[in-house]
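One chain of protein is taken out of this complex; the other chains stay put.
For subunit A:
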Amino acid sequence: MINFRCWFILNNCHRLERQKRPITTKSSFHSLPPQPRHYALHKRTSRSRVHASLTSETARAEEDRNVYLALVTGGLEGVAKASICESLDISNEHVSIVSQPTLAKGLSAGQAGVGKLIISVPESVSLESVVKLKGVQSMYAYLLHSNSVPTCPEGLEYVQTLLARTNRWPQAFTLWRSYFLSQGFDVPALGADTIRFRARCIRDGTHAFTSQDVARRMGSAVQGVWNWPVDLKRYQCEVVGVMLESSFVCGLHLTTLQTSLKGNLPAEKVAHYVAAERRVSLRPSTAFLLLSLARIQPGEIVLDPMAGVGTIPIEAAIHFGARGIGGDLASGAVVQAKENAVEALKLGLIRSSSVEFYEWNTCALPLEDSMADAIVSDLPFGMSCELSKRMYPKAFAEMGRVVKPGGRAVLLMGSRRLLYDSIDMHCWKIMESYYPVNIGGLNACVIVLCKQ
């Protein structure tokens, strides 16, 4: 079913006041030592006024490796990590999960609660294979990460100093530049002061400053180091920071997509989703991670009884070689799902026999018993579209009927309580406890079931 979550996702996007002054306020730099333009950044000679230890955990990156920052669905970092290690053929220790600060009970982490992975790969691994990784929302050339940003006003200075002093600028810039060169853009080498850039911050938590303040300070830091001109609209390089309470990660965005300046996470642009106009359809990367969790094998039948625009069945067919079957109550969504499937077929991503869509009601599926190997679905949740409690038991009973014994179900849903209230334990066995996840800033959970 389609999700109307967006209506109530509280993204921390503060009103965007167009900056009248360009972000060249050097005044904020008074406490830092004067830096020559091509300052050798790894020579850390003096300390800043902000006394907290400036250990942005950057030192462990080895010289001959490229380091990326990947944003993934919050809560499914472990699944993403396993999949990344496997597809790049790198060992576990080269992908590290940035730990999330613990929040007060019941508090949603917001968009900044997105999962963050730092991936270190040998230079022999092609940039293309990293940028195209499945299960990743967006990819960045890694700059820095810190877990000790003060939430008081001094935090701004702290972030600026971190960004001005990180010794990863040359590597990150080289990585960013090779990406844009590979996309056919002409990008000057490091040291040129003609690169138009902008800084952007996605911030959540209690801070004494706004995300615009952080972005402004990030901009000042970049200008202090490279003297690049700011261009909020026609920028070439985007410096993105994600701040959640005292944790901060930062990188150079590896995309040619010009995204909005609001404090939102960038959308995923996927060629075969032509008809995904519905504002909050499931991210393809999240669909991929859910399917990974269900351990889909080639040739299996994957069913999504509430498929919306068809993301899960289509991703199952493309990346897992499965037969995806989906349906929805909303006829408009089914038509869009078909259009997406036709586009994927045109692009040669799937075979014509791999996906099918129907208009149906989850509480009375027009399918034979035990026909599916697995169910993977994004159940509707959130205030405006909660499946009524009355519907959940029926939906679970139907899902149980159409999955073969031993088949799996991986479900993304709003709360576990509804599951325990409505599931028939003789039919389903709960496999893993559950994964608390962050979907676009909203708390949700992923459960894994096995048909008895």
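Assume contacts are C-beta pairs under 8 Å (C-beta built on N, C-alpha and C of every residue); 3 or more make two chains touch, one makes a residue touch a chain; residues count from 1.
Here is the rule we go by: contacts and distances are computed from a predicted model.
As stated in its UniProt record, the chain not included in the shown complex is "Multifunctional methyltransferase subunit TRM112-like protein", which appears among "Cytoplasmic tRNA 2-thiolation protein 2", "Multifunctional methyltransferase subunit TRM112-like protein", "Signal peptidase subunit 3" or "Transcription factor bHLH63 isoform X1". The chain not shown here is touched by just one of A:152, A:208 or A:364, and that residue is A:364. Interface note: of A:110, A:205, A:327 or A:440, the residue touching the hidden chain in the full complex is A:327. Mapped onto subunit A, the footprint of the missing chain covers residues 299, 325, 327, 329, 331, 334-335, 338, 351-353, 356-361, 363-368, 371, 394.
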